[in-house]
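For this view, one protein chain was removed and the others were kept in their places.
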Amino acid sequence: MTTGKDFTSDNASGAAPAILEALARANSGTALAYGDDPHTAQLTERLSEIFEHDVAVFPMFTGTAANALALSCVVPPFGAIFCHRRAHIYTSECGAPEFYTDGAKLIGLDGEGARIDPSELESAIAALGKGVTHHFQPAALSLTQATECGTLYTAASIRALSTIAHDNGLKVHMDGARFANAIAAQGVKPADITWKAGVDVLSLGVTKNGALAAEAVVFFDQSLADQARFRQKRAGQVASKMRFVSAQLLAMFKDGLWLDLAAHANAMAHRLGQAAASSGIALAFSAEINEVFLKLDRGAADRLRADGFAFHSWDPEPREGACTYRFGTSFATETADVDQLKMALARLKG
Amino acid sequence: MTTGKDFTSDNASGAAPAILEALARANSGTALAYGDDPHTAQLTERLSEIFEHDVAVFPMFTGTAANALALSCVVPPFGAIFCHRRAHIYTSECGAPEFYTDGAKLIGLDGEGARIDPSELESAIAALGKGVTHHFQPAALSLTQATECGTLYTAASIRALSTIAHDNGLKVHMDGARFANAIAAQGVKPADITWKAGVDVLSLGVTKNGALAAEAVVFFDQSLADQARFRQKRAGQVASKMRFVSAQLLAMFKDGLWLDLAAHANAMAHRLGQAAASSGIALAFSAEINEVFLKLDRGAADRLRADGFAFHSWDPEPREGACTYRFGTSFATETADVDQLKMALARLKG
Amino acid sequence: MTTGKDFTSDNASGAAPAILEALARANSGTALAYGDDPHTAQLTERLSEIFEHDVAVFPMFTGTAANALALSCVVPPFGAIFCHRRAHIYTSECGAPEFYTDGAKLIGLDGEGARIDPSELESAIAALGKGVTHHFQPAALSLTQATECGTLYTAASIRALSTIAHDNGLKVHMDGARFANAIAAQGVKPADITWKAGVDVLSLGVTKNGALAAEAVVFFDQSLADQARFRQKRAGQVASKMRFVSAQLLAMFKDGLWLDLAAHANAMAHRLGQAAASSGIALAFSAEINEVFLKLDRGAADRLRADGFAFHSWDPEPREGACTYRFGTSFATETADVDQLKMALARLKG
Partner (left out) sequence: MTTGKDFTSDNASGAAPAILEALARANSGTALAYGDDPHTAQLTERLSEIFEHDVAVFPMFTGTAANALALSCVVPPFGAIFCHRRAHIYTSECGAPEFYTDGAKLIGLDGEGARIDPSELESAIAALGKGVTHHFQPAALSLTQATECGTLYTAASIRALSTIAHDNGLKVHMDGARFANAIAAQGVKPADITWKAGVDVLSLGVTKNGALAAEAVVFFDQSLADQARFRQKRAGQVASKMRFVSAQLLAMFKDGLWLDLAAHANAMAHRLGQAAASSGIALAFSAEINEVFLKLDRGAADRLRADGFAFHSWDPEPREGACTYRFGTSFATETADVDQLKMALARLKG
């Protein structure tokens, strides 16, 4: 269950033992299908506690579906969704948001470290022009916390962006595929960086965190949730044996498991970042969660691969010269795994 | 893990122990995400053996998604899909096929026991008129095996319907949510009632069969699969840790587990059907798989419920008078469960 | 400009001279594009007068688009639209409503003379079951006035159906492709059979009435119109030189032209119906507007065609035996045209 030399992604790891145990426990007796089971009911209660707010919860199988479903509940087909150019919904979902929203437009914004620059957001909203029939209508802001570059939004920066959004009639969505890592890293309460900071709906992921396949769409503004279960059903995202999805989420949110696992993954990345720095290797972004972006020459990357390490290039990889490479850690990464990589990084200098 | 008095659905049962064991075994080391893992590769090989035909396989989370994805690969948005009025895609998917196909039309046909009558199919195709611009264009036939009424198509009847479909340029889809039950009941080879009988693409379900959440779209005509993985991705149906979906399917198709579980469920239903008959209760349809449809007075149904038995009405339930009720069995139903119900049915006569 | 022997459809006739004159008059100077022109502003005023109600108006090119746009403003993608099995939206628009609504479901109801039977509507709404996640959600009722069988709904019958719809949370749409014929035939005010009878949005057609290409979506409940102009734009239905569409509509609604043209068409059909009756030919439906449905033997139909008359079969035409044939009249049909047909019908008896 260790990652060994595989630093491709937190998705490459399997599931935490507690998750499999929870599945085994949930596998007792019969339960009503399609979400009318006790585990799912309990999940809503538990998340309402976690977020200190009554929430509407829809357990899902994938983060892509969670994002797309959430967005489809808050934008019309002719709506514009503002996000960062590096956002997963913008770059890596093969059109899921466009599909679920029946044709809405994602508008990619700039900003350092995959964090949207507030002035970029303001300009982009103004450029469309509310009410101009020829243009997509500004409808939603989507923030990723933690970001695709492994950086974080502070509560204050989320509030600043949300305020611009709300002032212009937009709803605010948060892609929380690595939400646990963000909470663990910032030491804030879940409420602080969500509804208290203006987030209307959250895609809450625990798969990367150590589950098999479990995500949830969490509505803080429950009036937005009216259509959710019908949209979820027509998307083929309502599990017949939903208890098994809910049980994974419940296990994560019991006794702080989600934060323990995330804190470990974060710590491993921190250690990896320090190792890189000590070898004189620059980090493209500050390593705030469980991802480290190293600037390496293509030749150095090839030598690491020859050593058996696996990782992804973050930008199109050149034949030679410098490139940014992403190294991901997970709940399953062990100190020895990182130290093994540390030694290999040190050898690159030689 | 027994059903006790719960006969609502095979979906009400949990997972077979072998499935959880398979998950635990699959939870070892890292694996490439999104389907590039060894389990998924092995699944394609295994299903090619099972079906005696090279197949393209797409592991999915739900049967609704599998049906909708399969159909979206074989019909244009202006296509008509012919199915039985009782078909799950027609009655119970809240528009998933319409969503995935971007607006295609399901046309419900009649036929005894939820089996499409070939002459109904011929008339319906003719009524639309190929090439008439005002009309949806005949594009696909969807058969459910076993049917929603717990009956079966013979290989010959599938071939008869497929021939009509192919002669008119339609593709043939099979909804195999209870495919295992059909194979176990008929004692035929999977190939016999699929590609050899003219089926182009199959939704192959093992969730009702005893998995947690695992289905697959199986293309026999691989030329139809070109778009599948992109459509699967945009639907949010590509598991990041796909090995855990594939592992469930592999476990089912190892050493005949899928058929053992299905045969047991079928046998329990058969026993239940005989018990009903011995109490003079009529069956609405012959109990060919793991579902028994009993004709009961509303009063009798209420007494069973008062006894703690759970089951669904099949048609809108009247205040009084006769109605058809569905009793489902599963891999987890025990003889004692059925015998308990048998005694209750016997008491109804008194 | 007469129809001669062509009774295929009112669409087969060209445009009334007054329409071409109106286009020539509108062709003066420049005007703001895309609907910000004086003609379009004036149209909203004029229709508000005609309907004795403030309305929101969206000029469109085709009736199919008008129907689909109207429906897309009142139903979600998982909504069910109840209409008659003979409704144009159900049979003849190649999926336009499904396309514009992003996948909503049309449910065809029965009822004599293409008029929906209220008890059919009630049953169909109940059968879906509001709130059942697996089912399309009841969302709209669509009535065609005049119907596809050339019959009419009375104000009272519209109100009865609307009441059922509204009581169940549905919106009411009217397909008024032949609305002028209905008003002319019934001698009622436009308000009587629309908003006063519970209609929320109307597709108001004047193309069949004698325009080149001009329809309008008319919202009585203006709160439903918020999305209309954006949906209209993305459908490619916002004319750049919209004044020319609006001018056609204005000309129709000036000095009662729409009713004069419709009354003439109706009268020609009435004359044709009497001619048929006097030759002992049965009418399949009462000829209440500008369409006459005659029951003829296939042989008789062939003889009429051999005489040069053109008309459509209403049902799939048999090789021999009786069939229903539709004969349409228009503003351009002349008494001599009908009398010529009358003589031919009389000859059939011989």
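For clarity, chains are labelled A, B and C in written order, and residue numbers in each chain start from 1.
Convention: contacts are C-beta pairs under 8 Å (C-beta built on N, C-alpha and C of every residue); 3 or more make two chains touch, one makes a residue touch a chain.
Since the model is a prediction, treat every value here as computed from it, not as a measurement.
Q: Sort through A:Gly35, A:Gly63, A:Pro77 or A:Pro190 and give me the one touching the missing partner chain.
A: Missing-chain contact among the listed residues: A:Pro77.
Q: Quick one: which of C:Ala127, C:Ala235 or C:Ala346 touches the chain that's been left out?
A: Checking each option in C:Ala127, C:Ala235 or C:Ala346, the one touching the absent chain turns out to be C:Ala235.
Q: Out of C:Phe220, C:Phe244, C:Trp258 or C:Tyr325, point to the residue that touches the absent chain in the complete complex.
A: C:Phe244
Q: What residues on subunit C make contact with the chain left out of this view?
A: So the residues of subunit C touching the missing chain come out as 1-4, 6, 8-9, 11-15, 20, 23-24, 26-34, 60-66, 68-69, 93-96, 98-100, 207-208, 212-213, 230, 233-241, 243-245, 332.
Q: Kindly note down the residues of subunit A that lie in touch with the hidden chain.
A: Residues of subunit A in touch with the missing chain: 77-78, 91-95, 98-99, 102-105, 126-127, 133-136, 316.
Q: Extract the touching residues of subunit B with respect to the undisplayed chain.
A: Residues touching the hidden chain, for subunit B, are 34-35, 76-78, 102-103, 133-134, 137, 227, 229-231, 233-234, 238.
Criterion: only the chains that are shown with their structure count from here on.
Q: Any idea how many Å lie between the Cα centroids of subunit A and subunit C?
A: 51
Q: Averaged over CA atoms, how far is the centre of subunit B from the centre of subunit C? Could you give it in whole Å?
A: Between these chains, centre-to-centre, one finds 42 Å.
Q: If a residue has to touch 2 or more other chains to count, which residues of subunit A qualify?
A: 34, 230, 233-234, 238
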